[in-house]
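As you look at this complex, bear in mind that one protein chain is not there, while each of the others sits in place.
And now, chain A:
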Amino acid sequence: MLLVLAIVVLFPFFALLLASFKPSTELLRYGLNLKLQAHLMSFKNYIYLFQDGAKYLTWYKNSLIITAVGTVLSLLFSSMVGYALAVYDFKGRNATFILVLAVMMIPTEILMLPLYKLMVSFKMINTYWGVIVPTMVAPIAIFFFRQYALGLPRELLDAARIDGCSEFRIFFSIMVPLMKPAFGAMAILQAMGYWNSFLWPTVVLRTEDMFTLPIGLSGLLTPYGNNYDILISGSLLTILPIIILFMFFQRYFISGLTVGGVKG
């Protein structure tokens, strides 16, 4: 049963891989068939992606920039907030935590119209910042970092204070390294979110040369299903980086989720 399910789960990836080597005329006429037709298969679809005038590489670059900058900033800010909520006793701590939970509980899609107007007045429409800024303090990540930081050893904090470390030194040079597994898990989650996000970037990014991969590829989808040559190979290359990232951080990811994920 496990194996059958694994085959079902992995089947679309296999189909994608197979189709990416076949000419699109074949796909249009006969649909996707799973025969290995060696005489028809070639790298042509991949070559299309890198031709002059193809926007695919531009989209790839845009996706990479937004994902890298967005992930780094959201890890920095969310870990700071989560750490403070876990470690310090300060006036307004509980109120802040309740606000974090409240934001977590409301689908932000509801706010996309006023957010769009706000971005227009900030002149951030059609910029990378327009995609990143409203999403870079992620409540879910804050929550996760807080859960994780609750388990940090307080003795280290006190010892460092006696040594005269500032609170920021303590955070960046002592606590951040201790929270490595949490950073690993959240790095995957946040990178995944930015790499795959669709609705908000669609709202913000207006011109073809600013599109990210999901927007660019979705623009090639038409009711008639043409463009399959670029779509299929382009899709496959879109999946790759995130899978590589996952393989790289996988160990942290699963252990990190176990510690902080679901105790709330």
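Before moving on, here are some points about what is shown:
Keep in mind that, in the parts below, a residue touches a chain if its C-beta (ideal position, glycine included) is under 8 Å from a C-beta of that chain, and two chains touch if they have at least 3 such contacts; residues count from 1.
The rule we apply is simple: contacts and distances are computed from a predicted model.
With the options "Arabinose transporter permease", "3-isopropylmalate dehydratase", "MrpA C-terminal/MbhD domain-containing protein" or "Cobyrinic acid ac-diamide synthase" in hand, the undepicted chain maps to the protein name "Arabinose transporter permease" (source: UniProt). Residue A:106 is the one among A:47, A:68 or A:106 that touches the chain not shown.
Touching the missing chain, out of A:43, A:90 or A:248, is residue A:90. Only one residue from A:25, A:42, A:173 or A:218 touches the chain missing from this view: A:218. Summarising the interface, chain A meets the missing chain with residues 2, 5-6, 8-13, 15-16, 19, 27, 30-34, 77, 80-81, 83-85, 87-88, 90, 93, 96, 99-100, 103, 105-107, 109-118, 133-134, 136-137, 139, 142, 161, 166-169, 171, 192, 195-196, 198-199, 203, 213-214, 217-218, 221, 223, 225, 228, 231-232, 235, 238-239, 242-243, 246, 250, 254, 257-258, 261-264.
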